[in-house]
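My questions will all concern the structure given below.
A single protein chain has been removed from this complex, and every other one stays in its place.
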Amino acid sequence: MILSGFILSFMIGGILAWMAALKNLVLARWISLITVCFNLFIVIILWVQHLQGDESQSAWILDFSLPWIPRFGIGFHLALDGLSLLMLLLTFFLGALSVLISWKEIQHQVGLYHFCLLWVLAGITGVFLAMDLFLFFFFWEVMLIPMFFLIIIWGHENSRYAAFKFFIFTQASGLLMLVAILGLYFVHANQTGTFTFDYFQLLGADIPSGAAMWLMLGFLAAFIVKLPVIPFHTWLPDAHSQAPTAGSLILAGLLLKTGAYGLLRFIVPLFRDQAVAIAPWAMAIGVFGIIYGAILAFSQTDLKRLVAYTSVSHMGFIMLGVFSFNMIATQGVVMQMITHGISTGALFILAGIIYERIHTRDITRMGGFWKSMPFLGTCGLIFAMASLGLPGLGNFVAEFLVLVGAWQATHKLTIIATIGLVAATIYSLRILQKVFYGNQSATHGLADLSFREKLVMIVLVVSLIWLGLFPQPVLNTSRPSVNVILETTASSDENGTRNPKIITIKQKRYTHE
Amino acid sequence: MNDLLWLIPALPFLGSIILILAGTRLSKKSVPLIGVGSVGVSALITLLIGYDFISSDTPPVIKQVLWNWIDVAGFSPSIALHLDSLSLVFIFVITFIGFLIHVYSSEFMVDDDGYARFFAYLNLFVGSMLILVLADNLLLLYFGWEGVGLCSYLLIGFWYQEEKNGYAARKAFIMTRVGDTAMAIGLFMIFKTFGTLNITDIQLQAPVMWEIGATEGTIIAFLLLGGAVGKSAQLPLQTWLPDAMAGPSPVSALIHAATMVTAGVYLITRMHVVFELAPTAQFVVGVIGSVTLLIAGFSALTQYDLKRVLAYSTISQLGYMFLALGVGAWSAAIFHFMIHAFFKALLFLAAGAVIMALHHEHDMFKMGGLRKKLPVIYWTFLIGAASLAALPLITAGFFSKDQILWLAWAGEKGNVWFFLVALSGAFITAVYTFRMVFLTFFGEEKSHVTHIPGSFINIPLIILAILSTLAGFIELPHSFGHFQLFTNFLNPLLPATTLQSEIESTEWMIQVSAAALSIGGTLLAYYLYVKRPSLHAQFKSAVPQLHNFLLHGWRFDSLYDWVFVKPFVYLAAINKNDFVDWPYNALVNVASFIHRMFAFTQSGILRWYLIGVVLGAILILTLGLML
Partner (left out) sequence: MTTIPAEYGLVLASVLFMLGLISLLIRRNIVFMLISVEIMLNAAGLAFIVAGAKWSQPDGQVMFLFILTMAAAEVSVGLALILQIYHQLKTLNSDEASKMKG
């Protein structure tokens, strides 16, 4: 019940905000803020309860199921496990920030804007909860269309191009996934005689391996375009740089994560043998993306485009981790999803704040911001450090876990991926140098952050440091789900990518004398 | 008392957080109170714990688990501290020299806008460095390792408005990160091999798992060496250190002389078990050390900038420490680290005071005659320089360097080449050190003294000068009293160096030759720069290429520029618009071309359409009739 409540509240909140904006713009903003914060509050309570709960319980925390179109075996089936719970936390957290950050930025069509924003969030929430493939596809589309409008209506100078590019890429790949879903549906029906889209029933399907490869590629297409993986990444820099700040935040922080989530939730459990078969290619492409994204990020002069390419680079770690098929790497992937959402979102917010002040995203026209905006400088420093993977911040934990895990599977690729850390250093420091260091008189005398902006920044910084020093609650939450995801692969994996030594050698714990 | 261990790194972190948050709102008086105070209290706690440590009969190993950092499927490093005699030496040096440098900075930086920011960074550095040396596992060590790298970046670029400072800062960060990457890969390998990153466990398991010279152990040792080489500015990653002098002088003293750059020495010493199992890697450590000490020494001979001389000298002295590590003289390396920390911090601080007194003049050839104007600085600088040049008997540097020379010759892993390199290095050191002294303090006065340093600058200098002299007497060589307090202190942890059997009583010969060379170097410097100052100018104009080659640090910068930087920048520049986008754009272009073709037929003129209809009808009729 709570689960459908999340989605419904966003949809209703969106309509209310739209209607309220006819009378009062501030009211519309408050309605959407309260909607998101309320949901955030509920999900935090859920999380705290879950953390205090018994470890031995099943991976699934909540389950909600209604028949929808029973004739075709379509159900309104939502379920929550640790992974979804973390994704919901991230969604609502970034959702609240995106409302806050567009408080001043959006001045025309405010009602429609908040309607779109909340409906995107509704779609994303649905994607993270849906356990019926038809419903999943439905929400996959729900999050796409309002996002398209967010980019095209409130975007920057070249937003039509970017919005259409984004739409066509995701839609085309989404259709491939639809075909694959239908294929899976009929294959399953052929074998068992029951027509169903239900995830848990399809998990048991025994698909002939030739068909399974094609079906998996259909799913994979949607997810790797969303992630994005080279060579399907080119929609991302355009969409990110043209979207309004909140749009970039949601794109980078959440929409990309739906791709990663799809890999974990569908590809690995449903098509385990095929996933193992393509793993070397998938990892190679991910590692190539790490380096390629970093080099491109280095050459950009548009700040938002630069940050967008860093996303391409960071998402390579997700490919590497998912296809390593071991606990450490997969936990690292979950961490990476969360920390990348926060740190990259933070960089986009930073770019948005600067854009509001000097009306350009061109870093050659920036410089010396530290003098006039020391608060922003300190935050920018922390975000850049997160992006280059400094220990003590969340991204380090994520990337290190992915790399340690990947090392169990492949040495060469892990070495190249680790070199990506040097490349990350180069582009991150370039951001700092071009934006905050140096001395440019044009940037003197700008106002430092307002209270609202400071609040957003402090929340982001604190959460990054918290994730860097105390990642264990997050890892504990996702552990049962990751176990379930991996159990299916561990048995079929003959190459022994899981090192038995790790399990046998117990680490000694010391207590001080 | 030992439960307070966590406070040692925590206090500087706390100070840093307060300074960052409150920053500009604090008064000029309360900033140093927090900044200096936090490190001061840390130093006090170190003293208390150190007293406990020494006074107990069996040296204890203190472990303190603060919290579980990560725990995933057997990968479970904690945030846990580990104190043994090696870390005690390091935290002692870090907190005490750190404290003195903080005191010095409270006067040195007082007129700077970023006063609070400076202390925030400095405290952050001290905290990270303490974490590095107190870490119980390699991941936490890596945490501190990267943390000090960040602080080094921030402090080199402290005066961020200058473009070249930002460049130097980035260079330092990126070059050390190259080494760190090797080290990270080493950590992956270690974890895969041992299933843990806990240092004690690794030390216990390594000899069981590997025999001497095992491939895996050698690879791991080389990877760790990569990290050490980056941080300690050894060949081939040494070029960042001279540029790092762009930072304020206290930073150079603390980070780029006394503490951070010795992290590599610490890492190798900490993992000495692994290196002893990998003789190839250990030999390479020695080779890197000896080559670096010569290269850097020659470069130091030609520099103009006072601080750059000291930077090259630091690289060279770190080379000595690596050489010592390479021959298995673990405690000698750590002893030289400690003595070097004293005198090099002293030299940097004194140089900073000189530069401030002359209103930011860095060029030694524009200084001179400061002996009378700045007497305290002159005398302390002279003591530091004597220690660096290892003038015999009266300086601490003599005793620490002598130990390395002796073990390079007599140690089981030593050989005559290592020894000769170290010996000639001693001569070069003496020459460039006294070149610096004579150019700066002797001769005629060329610049006007604008600022006389106050007591907050003088007192740390005097304390360091005393330490640079007296600290040597805690470790005396065999032929000279044989009093080995320091080695014995470290002994349970670090094994003593085994000597080659046939070498017995040549130690005094080595001491005499080393002493003769350092005195000879001093005299040569006196002859060249005081007696006949025209001679070195003649030399410079006789072989300008050689002079420039040495001046620019053997042109390593140009080499890296051509091999790495330029290709990378070129690659990035030509691909700015992302060639992966081309096929997609091509698709778009094809579609819109077809679109234009069809749009052309829709002319809007009615009669064209009619003709179309008629022609179409005729076509269909013809086809119908033909078939």
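We call the chains A and B, going by the order they appear; numbering starts again at 1 in every chain.
In this text, contacts are C-beta pairs under 8 Å (C-beta built on N, C-alpha and C of every residue); 3 or more make two chains touch, one makes a residue touch a chain.
Worth saying up front: this structure is predicted, and the values here are computed from it rather than measured.
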item	value
Chains still shown that are in contact with the chain withheld from the display	B
Options B:542, B:605 or B:627, residue touching the unrepresented chain	B:605
Residue numbers in subunit B that touch the chain omitted from display	598-607, 610-611, 614
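The rule is simple: only the chains that are shown with their structure count from here on.
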item	value
Separation of subunit A from subunit B, taking each centre as the mean of its C-alpha atoms, in whole Å	37
Residues of subunit A defined as touching subunit B within the complex	230-231, 233-234, 237, 295-296, 298-300, 326-328, 331-332, 368, 370-371, 374, 378, 381, 385, 390-392, 396-397, 400-401, 403-404, 407-408, 414-415, 418-419, 421-422, 425-426, 429-430, 433, 436-439, 469-472, 475, 479, 499, 501-513
Residues of subunit B defined as touching subunit A within the complex	2-3, 5, 20, 23-24, 60, 62-65, 67-76, 78-80, 117, 136, 139, 142-143, 146-147, 150, 153-154, 157, 160-163, 166, 169-170, 173-174, 177-178, 180-181, 184-185, 187-189, 191-196, 198, 201, 568, 571-573, 575-576, 578, 580-581, 583-584
